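Below you'll find the structure, written out as structure tokens, and then a few comments.
Removed from the display is one protein chain of the complex; every other protein chain stays in position.
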Amino acid sequence: MTIEVGILGATGMVGQQFIALLAKHPWFKVTWLGASERSAGKAFRDAAAWRLPTPLPDEIAALTVEQASEAAGTAPKLVFSGLDSSVAGEIEGAFAKAGHIIVSNSRNYRMDADVPLLIPEVNADHLALLKAQEARGWKGRIITNPNCVVVVYAMALAPLRQFGLKTSIITTLQAISGAGYPGVPSWDILANVIPFIGGGEEEKIETETNKILGALKNGAVENHPLTVSAAVTRVPVHNGHTGSIAVSLEQRPDAAAIIAAWNGFRGKPQALDLPSAPKQPIVYLTEPNRPQPALDANRDGGMTVTVGRLRRCPVLDYKFVALGHNTIRGAAGAAILNAELMHREGLL
Amino acid sequence: MTIEVGILGATGMVGQQFIALLAKHPWFKVTWLGASERSAGKAFRDAAAWRLPTPLPDEIAALTVEQASEAAGTAPKLVFSGLDSSVAGEIEGAFAKAGHIIVSNSRNYRMDADVPLLIPEVNADHLALLKAQEARGWKGRIITNPNCVVVVYAMALAPLRQFGLKTSIITTLQAISGAGYPGVPSWDILANVIPFIGGGEEEKIETETNKILGALKNGAVENHPLTVSAAVTRVPVHNGHTGSIAVSLEQRPDAAAIIAAWNGFRGKPQALDLPSAPKQPIVYLTEPNRPQPALDANRDGGMTVTVGRLRRCPVLDYKFVALGHNTIRGAAGAAILNAELMHREGLL
Amino acid sequence: MTIEVGILGATGMVGQQFIALLAKHPWFKVTWLGASERSAGKAFRDAAAWRLPTPLPDEIAALTVEQASEAAGTAPKLVFSGLDSSVAGEIEGAFAKAGHIIVSNSRNYRMDADVPLLIPEVNADHLALLKAQEARGWKGRIITNPNCVVVVYAMALAPLRQFGLKTSIITTLQAISGAGYPGVPSWDILANVIPFIGGGEEEKIETETNKILGALKNGAVENHPLTVSAAVTRVPVHNGHTGSIAVSLEQRPDAAAIIAAWNGFRGKPQALDLPSAPKQPIVYLTEPNRPQPALDANRDGGMTVTVGRLRRCPVLDYKFVALGHNTIRGAAGAAILNAELMHREGLL
Partner (left out) sequence: MTIEVGILGATGMVGQQFIALLAKHPWFKVTWLGASERSAGKAFRDAAAWRLPTPLPDEIAALTVEQASEAAGTAPKLVFSGLDSSVAGEIEGAFAKAGHIIVSNSRNYRMDADVPLLIPEVNADHLALLKAQEARGWKGRIITNPNCVVVVYAMALAPLRQFGLKTSIITTLQAISGAGYPGVPSWDILANVIPFIGGGEEEKIETETNKILGALKNGAVENHPLTVSAAVTRVPVHNGHTGSIAVSLEQRPDAAAIIAAWNGFRGKPQALDLPSAPKQPIVYLTEPNRPQPALDANRDGGMTVTVGRLRRCPVLDYKFVALGHNTIRGAAGAAILNAELMHREGLL
């Protein structure tokens, strides 16, 4: 059984990561690529330089790129989207209306009440929101994964909900791949730090997290009451967003209980043994200087979130460090895991 | 009038920065260098490779390096110390006993009750502690400057004391020069982040800050009651420690009042027009993506602390970013400013 | 006496370097800025983010940017150009026709027979070519400086002409600032090397060098017969182009003679004591691991070329390493030195 899939925004950083991750996927086979007018009509290999260290499969290289804005209805039913948010709203909407299942990494629909903002290990039950999309008159559906920081952050926080999550402050150190391509000019970031990321990055972290951690009640998501404060920075790292995180917890668990909660955390992807599911979604590293993006971002295919340095926080209760691969666990891999879950739930 | 000075730990990263900063100093002239046994007896140019982009002065290059551990009493009265903390305790003590004024960047004596931990703009009155050192039987004295993060942090916090500083959380992104030389192996930090710095870095930030911001009462420092939580990281930046900082304040000033407090902050170095004093010790940058180490660390000779991105914090009250040059404002320049203040106060 | 000057391409990497270098110039005062339509009509501070670590002077920040393509005849007589080569041909020509003296860093006119391609220390006499520009019907003139690699390379080779320069092979390691802004995407160059630079970089090195080293005969330049082979690479360095160079020489001087030729090399800028002239244009470094961009590119204000590692070459005769600051000695500083020479020669 092979399911044909398309990729919207195929030439971009996340689009290329989709191609790389799907190259040997047991279920999904990329047969359709969509991008901007500039790329349309060209073979993929001529439309964009391949920028990943894993090889571009020949059969993808030869695919002709379609013009995304004109292609609703012509692609396979299942379409992954790595479109830039400047165009994702319109194009994804048109595709959903035309009957496609859009598994999107873009931010445009994430906070809509009838759109699941999914991390399969954390809130698989939010898939129930999809029904409400009928009211839009769409033949298809849109499902989204969170911002690349939020995936890491929400996964690290999810096992702590049982301890009464009250407040959290996070400072991020984010990789350049998160800005897409060409993204951050080298002059700006080489041997430097930029304490700012545009596009409402901090606001996304301060809102998406609450939706994901929220509970489904009467067919709607009730946001988790956690108060989040985010400060973001860009650092000269290829892949892997690091978060320096502090949390206050109503109950005061000891450190061992927290570490056990992380290491023991499992979700539907593990129960269903989904192809892209990491065996252990969250791994606590005991070395005093970990996690590090260069050493830990690629763990278990880039789908594991690593956590370390749990210690008491004099202001809140605990502080720790969390890390995840931003274009895999935080983008393309997240969307693929979403699609795998939907397939196994009979939603494709 | 020229005051001859010595440098302990002259071959190290901070030692070389002392040499560079003193090369054209109007008052101080380096005539004596001390280092480890390995360097002793050699001309400075043969004892250590010069690693700064500013040229090594010929007259310093030709100085013979003395063995620091054997040299108490033989150096000029005023001695700057950039010694490693593994040896600074013993050597600086011996020098102080022998009558030297040790202006030290090392951590060993910083928290002693009778040792000033000084940022001249912030707590110049703490110099009064020096008298108490008589009780040690020292003919000389030891004065210290804070850890390289603490200088930046305490300067940014000092103007906020008027608003009732209660708690603060800081995550740092620290430059490699802070680890000395050879310091961090390139394999570990190139295109990477290390969420850990040894030597009790976080504890230093959580204790030194309170001493500096404390008030002198009855000849002793009463620590400021601020609660600090620090999380430190190393990033691939040459110079300039960045802090992502959140604070809670008893009074709720508006942002304009905080910015005015920073921009208007002045201290004794400015009043006395000390040679190394920055005209404006704290500068608030209005661009949304500043301060950045590559662009802002060298401001006003590396002695200015730049601050930016002040905004509301959903968890505490405000968050912002602060930056300072760690081997100038945070080490060698800090010590030189201390010595300049002592000179003008008649303490040399 | 102050000479008002304009800057074409003021918002770019080289344009900003012009502004920085002219901020305290004793003769030239920037009073006019030209850039693309996108910037026209805005105050400079709003037209472009300032990207250099030295501060943007307030009076420049407040200047209104003119539209370069429409401004011929409206700027001061002396105009520096850092325009991109895609537009420099037309705009510089229009300015020259309208009576401006264009001191250009662009490649468009460099190889024209009637245009001086100048390194003042090397071929100041090539200024005599300017007369021939009358035949173009221009009221003004165009003078150019070489490609940023060629400045460094031709300076290092110039003192070797006396030994009978026959062939030379150069591999470059070029800084990212040479690509302008935004220039090289960080994803491409962080912790990487790109063995290619577009725009005919290797061809420029293989042709401009011969014109510069050529002799003026009967009012025309006779190219030097040296055969050059260039291979270029981009490396993650901010500023400073490094060349690994091999040469064959008809006479076989010993190494000491070559080093003496470099260290003793002086030209008209030194004789005339021009404001931007380095005291010693070429400095041979004796340390075995120098020159290095991070340590040596800024020597003497970035106007000195440093050379090192002279040793026998088993294939040609000698090999060595040369380094220069690409946006100062290799671009903006080069053009300013050209203008200083013209001023002292009465050509402005």
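For clarity, chains are labelled A, B and C in written order, and residue numbers in each chain start from 1.
Assume a contact is a pair of C-beta atoms (placed from the backbone, for glycine too) under 8 Å apart; a residue touches a chain by one contact, two chains touch by 3 or more.
From a predicted model like this one, the values you see are computed outputs, not experimental measurements.
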Chains in view touching the one left out: A, B, C
Contacting the left-out chain in the complete assembly, out of C:A43, C:A257 or C:C313: C:C313
Options B:V5, B:I19, B:L129 or B:I176, residue touching the unrepresented chain: B:I176
Hidden partner interface residues of subunit B, rising order: 13, 51, 176-177, 181-191, 236, 238
Residue ranges of subunit C at the interface with the undisplayed chain: 167-169, 171, 173, 190-196, 206, 227-229, 231, 233, 235-238, 242, 244, 246, 288-295, 308-309, 313-316, 319, 321
Subunit A residues that touch the omitted chain in the full complex: 49, 51-53, 55, 190-191, 238, 287, 294-296, 298-299
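Assume only the chains that are shown with their structure count from here on.
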Sites on subunit B at which at least two other chains make contact: 190-191, 238, 294-295
